[in-house]
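Working notes, beginning with the structure itself.
Missing here is one protein chain; the remaining ones are kept as they sit in the complex.
Here is subunit A:
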Amino acid sequence: MTGSIMDTFFEECEELLEAMDAGLAAIEEGDQDAETVNAVFRAVHSIKGGAGAFGLDDLVAFAHNFETVFDDVRSNKLQLDEKLVQLLFRASDHLSDLVTCARDGGEVDQAHHDVLISALGEYIDDDEEELVFEPMGVGAAFDPAPLPSLAEAKEATFDIRFHPLKEMFDTGNEPYFLFQALSDLGELTVRLDDSELPGYDAMEDGESYLSWELTLVTSENRSAIEAVFEFVEGLCELSISSEGEEEADADALAALNAAFGLPPVEEESAVALPLEQPVPDAVETPAPVDAVAEVEVTPVPEVESEKVAIKAAGSKKESTKSSGPKPTLRVELDRVDRLINAVGELIINHSMLAQQIANLDVSDTRDVETELEGFKNLARDIQEGVMAIRAQPVKPLFQRMARIVREASAATGKTAKLITIGETTEVDKTVIERLADPLTHILRNAVDHGIESPEARAAAGKEKGGEITLTAAHRSGSVCIEVKDDGAGLNRKKIRQIAIDKGLIPENAELNDSEIDNLLFLPGFSTAKEISNLSGRGVGMDVVKNAVTALGGRVNISSNPGQGSVFSIILPLTLAVMDGMVVSVAGHTMVVPITAIVETMRGNDDMINNLGADGTLLSIRGSFVPICDVAGSLGLRSNTGDEPAGVYLLVETENGDRCALAVDDIHDQRQVVIKSLDGVCGNVPGVSAATILGDGKIAMILDPESIVTASSSAAVFDTDRRMSNAIAS
């Protein structure tokens, strides 16, 4: 029981931490809007509240310090300068560590913890009260939290009119606790207004009819009172006016609010957070207790239609105004995956049906085919819908990366800033999860090896702080993620020398720049001379490459000396289904991804030109592209001039090279379900995955990119082949 509640808490923490990071990032960007600051404050506050309920003391204590500083920011007592923002970032990182420790067990870096606490402490006024949160058992009363008594402060009288909406009770809020909190601020007089209470017959169950008029004599200011009502914002009609304090204005506002049924204080959406206000012991029970009890027991009646209209307007306003996330549903991933598998089977089933019908000896199948087409479209709709469930924006991933860069720059003493572009790009959840490690690695490398030290940068005439740009974008059926730094670029001479020293390439190997760059991805290559604790923990970029390849993607490096390097990761959009062209190659049925194909054509002898001993070029409208025999490249046929029947698929590789893939025939174009060969037979060169065709047979899905690179660089140094040879031997 407790376990599941705690799980929920930690799930919420994830979201809250994300919201906090997002808010902090926005603040760093210069958006110091009250709403943004509030969002962060609320996130920290909610984490604290939840942690308090579970007795996670470390977390509570830290969150409290964090929150206190933020509260001062909120009330403009503290100015958000760069130093403070950086501290807040570190604090947010630490808070997320604390949450992780609380969830998975494990030790927090105590020294770091203390440093941050004292750093935050410098910003906290000494006269701030120390709030103590006690673990709260189910059904136990709240513990009182003593609030500061500033006796010498000037007292003022506030008139508060409070009318809870029905929704307030729906969310479990309780006026009684609010009044108790108010009575703590000063001397509170409560008067119940039951004038709207209809006759017993007209009462509607669950409706709210009661209002209260409160008079509070307090030394606190208006915001302290508003803070009490913070968690019922939007769930009640509230007006606060004080004698001498813009009374007329407040009245006018209250009247307006009443007219439109709007929450008067701020315009943010009502977040149904649990009541976490410090609530005092019920020593001096204020007057409205009986009234509250009445509300609880009375089945309350329907209101006048006018009121309903007002409330409708109010809630509408709420939904449009709401800057918070859209309502979401938490579903176990397993369930979604089951659905995805079922949809995959459905698509296979469709092609089986289509094949069966084609095999039937029936002359007129048009009607059936029309229906079958409808079936296909429906299946595609379902599939897209299901995939959309799994698709998630890369934003959380990018936010985590911001942290990596912060930590990496702190550890290396360099200044680097991460700029993220395209955070809303949606990618399959699995892809996001599995990208975290490779991206972390690339970013650490970028800070550690890419960005120069501030002095070196100054000498090169660059700005002191390095810049790393992390971009995500959709590009013709794939997702492209790019990490670009403005550092020194790859040191090719050094890379080459290391590769020779480690016996990865022969000393006399002639490599062009891009081949040298790709040496980084060879296993056993690590440029760090000493194993720094940042990057180069014995694992090299080959890990990055393997992780990306396992997702059916590719990594490319490009680099300009003195200007920096770019790592691009190109990934398929979905991991489950794709559009493919069914072809036959030396008697085998295979599938080529549609996205890779520029055009298809039937060639004749006139179009084929020999180049050198065994190179052949296809002439297409005056330009020549190299021909790559798929069967030969896959080792399915000896490559001895026995050219296939001459159907060519013109493909374009990532770096813009074109190549004509020679296949025997094209059969069909259809959706295929991707079945990973991962764990079935490891990495097969030239093949990205497999699929099941309509006849139940398995067909290989080709990876044109690797076929083209394998054949074009066969004569020169070939990373992929070397790798497979090295491992196989």
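Here is the rule we go by: contacts are C-beta pairs under 8 Å (C-beta built on N, C-alpha and C of every residue); 3 or more make two chains touch, one makes a residue touch a chain; residues count from 1.
In this section, contacts and distances are computed from a predicted model.
Think of the chain that is not pictured: of "ABC transporter permease", "Carbon monoxide dehydrogenase medium chain", "GMC family oxidoreductase" or "Chemotaxis protein CheW", UniProt labels it "Chemotaxis protein CheW". When you scan A:Leu120, A:Leu618 or A:Leu634 for touch with the missing chain, the hit is A:Leu634. When the missing chain is restored to the complex, the residue among A:Leu24, A:Leu435, A:Leu522 or A:Ala690 that touches it is A:Ala690.
Touching residues on subunit A toward the chain that is not drawn are 341, 344-345, 348, 588, 634-636, 675-677, 679-687, 690, 692, 696-700, 724, 727-728.
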